[in-house]
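Missing here is one protein chain; the remaining ones are kept as they sit in the complex.
Residue numbering begins at 1 within each chain, and the chains themselves are lettered A and B in the order written.
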Amino acid sequence: MSADFDICVVGAGPAGSAAALVAARAGKSVCLLERGPFPGSKNMYGGVIYGRILDRLVPGWWDEAPLQRWITRRCTMVATETQSLTVDYRTDTWGRPPYNGATALRPEFDAWLAEQAVDAGSTLISSTTATGLLRGDDGAVVGVTTDRPDGDVTARVVIACDGVNSFLAKEAGLYPHDEAEHFTLGVKEVLGFSRQEIERRFNVRGRDGVDIEIVGASGGIAGGGFVYTNLDSVAVGLVLHLPALAASNRRPEDLIADLKAHPAIAPLVEGGELLEYSAHLIPEGHYDALPEIVADGLLVAGDAAGLCLTAGIWLEGVNFAIGSGAAAGETAISALTRGDVSAEGLEGYRRRLEGSFVLADHRKLRLVPKLLLSDRLQRTYPELVCRIVEEMFTIRNPAPKPGLGRIARTEIRRAGLKLRDLSRDAWTAVRSYG
Amino acid sequence: MSEPLDATGAMTPLAVVPVRDGRPAPGGSEAAAAAGGRAWLVGTDAEQATRELEGTVVEVLVSEVTGFDPGALATALAPHLGDRSPVILPASADGRDLAPHLAHRLDRPLVCAAIEVSEGAATVVTHGGRIEHDIVFDGPAVVTIQPGALGVDPDEGPQPSPAVVELEPPATAAVAAVDLEASLPPDPATMDLSDADRIVAGGAGVGGPEAMELLGRIGVALGASLGATRVVTDAGWTEPERQIGTTGVEVTPSLYVALGISGAVQHVMGLGAPEHVISVNLDRSCPMMGMADLAVVCDAQELLPALAARLGVDP
Partner (left out) sequence: MIAVCMKSVARRVEVDALDATVRADPTSWGPSAADEAALEVALRIAQVGIAEVVADDVIAVCAGPDRADAMLRTALACGATRAVRVDLAADADSTVVAAALAAVVAGCDLVICGDHSLDRGSGSVPALVAAELGVAQALGCVAVAAAPDGLAAARRTDRGGRDLLRIGGPAVISVEGPVARLRRAGVPPLLESMDAAVEVTFPEPARRPHARVVASRPYRPRPRWHRAPDPAAPPLRRILDLTEAMTERTPPRLLELAAGPAADAIVAQLGDWGYLTAAGNDVVPTESRSVE
């Protein structure tokens, strides 16, 4: 049997499975290559997944997908070494269809999504690594080579979904910058607890869960911390701006240990059994530095295309991976129908992304990474806010209470902040989120 | 020739112990002890093997058998076994060869890898020695026991004189399908390990061949020989002769230092009863940690260079 398909998708992560699902549903012959023994086997970390993107692809996904807990409490914490201020938002709406975010174990979630693609007719070949691109006489991509004997797979369109630092996109010459400054390192520990213990510590019931995002507790290194609940484990970790981490000479393990010892975090994570420690690069999806994502016979999606939003507390990738994967699949289908799989024929991909949340969100939030990673946001503001609140709530009888305005003015001056920076940062935030 | 086997009452246990060149299979004396001191030694120079069972047998039968055909041997033995039960064999290489054929010829249940056995019941281990199961059998059965599992308590009573049972020469095919061309003795490197009084040993947890090499040099500094688990020797991290356990070398050190070893039965049973045990493992609850006088929860891979430094060994 010859290994020839309409579409060859490389990488069965969320992006690849979404692309394969869409293309197979349209009746195309699809091959989905995965280097791990099963989809998700290389993604040994969990995460918060925002599933609404699945509404269209897998209606009723919330009953089918292997999810851990629905996020019904989202806490944003600003912290200094000894203080913390948390905005704790809780809503029942996020615990009912159509839901919002959920925690998931990626080996389970990725395997499930790939199964949808296989059920739709894709051919999944696991334990198989794509090792290079096959090119036609005109230089167009016509398939991939793999590490199996007799391992070439030919296809009209190749969709590279091989994750961060994509080898295929690089080989296609689409990915010029792989310098450290475009990456963030994610490190995470998973700690085992009983379900009851998690319900008690995090004040939730049943399938409800909590996501806590923390600014200012990453050891002075630009980045952010997170804590979230699975069914019977808690994930705690950091995302760290790679250049800052390198400059600090500190080990990520030690930084996690410090986070776990923080007085606001320790009571939540103390005494858990360490189930897993993992580290993984995350592309820093920067709208102004997005790579080329189309070539003759080739589309790039998900992390491979740098489509991941991360900066400090911000960490969204799975939804963008699914969104861009689906768009790549749709683009390939219509290009095949029109019989033009050249770069021009595939050009609609970029437009589809611009028209969807994938690039709209990236555009909207283009200034956020810089803001979130700035020294002011990482250090000065957390300290300032905590001090203002501490002043407000510290009772110094018989001295009378000072007014909030006076406290704020004093503390802003003490922090050496210029009003101009403050208002500019505020404006960036309003423009991005407003 | 008398038939001493028929004279005994039904449901009396009997050990069948394979013998090679006058040496009983490992676990032979335990099988004999578990069978109440009644053993049938079969193999080459079988009579000579009684000496190693001294103190554990009250009744010995011997049969001289040559050749390599467990099926034929079982056919020859079966008619003599009557309803002796359980028939107990050591789970050594030769015992595991023979026991299934006996069970098949006698149409009896086969109970493998027991660490305890009594009339009508046994405790066996599975999953690489991680789980034990209590087993019952209603009628007569064939049981193999894990060498080293039971221990023996030799008695200084008078040694019984062995009774010789002549066996019908097993009806083997004219041209054997499987022919024994040679039996190689263990390598000298193995002998040194089995005589060693101090052993440092590595398991899967040490992580690789470099670590085993360093552990070997740490051993030299301590006057200890290097041992390993089967996982390590199978992976080629050190020579196969260094494998300690029921299918490797049986050792009797007084000091045993175990790094990254889980303590599966097949390993531990080849260990004798060391006076002093140190175990280093990340899993505080594995059997090897339970056996240790000093159990250290620590990453063995990180520990090795630190230990080397303290003993003046180049890391």
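The rule we apply is simple: a residue touches a chain if its C-beta (ideal position, glycine included) is under 8 Å from a C-beta of that chain, and two chains touch if they have at least 3 such contacts.
Source: prediction; values computed, not measured.
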item: Given B:Ala35, B:Val87 or B:Ala149, the one touching the chain that is not displayed; value: B:Ala149
item: Selected residue (touches chain absent from view) among A:Ser41, A:Asn165 or A:Ser278; value: A:Ser41
item: Residues in subunit A touching the chain absent from view; value: 1-3, 37-38, 41, 107, 111, 123, 125, 127-128, 146-153
item: Where the missing chain touches subunit B, by residue; value: 20, 25-26, 68-71, 74, 91-94, 96-97, 99-101, 103-105, 107-113, 115, 122, 125-137, 139, 141, 144, 149-153, 173, 175-187, 190, 194, 198, 221-223, 234-236, 240-241, 243, 247-250, 255, 257, 263, 265, 268, 273, 276, 278, 280, 284-285, 287, 289-299, 302-303, 305-312, 314-315
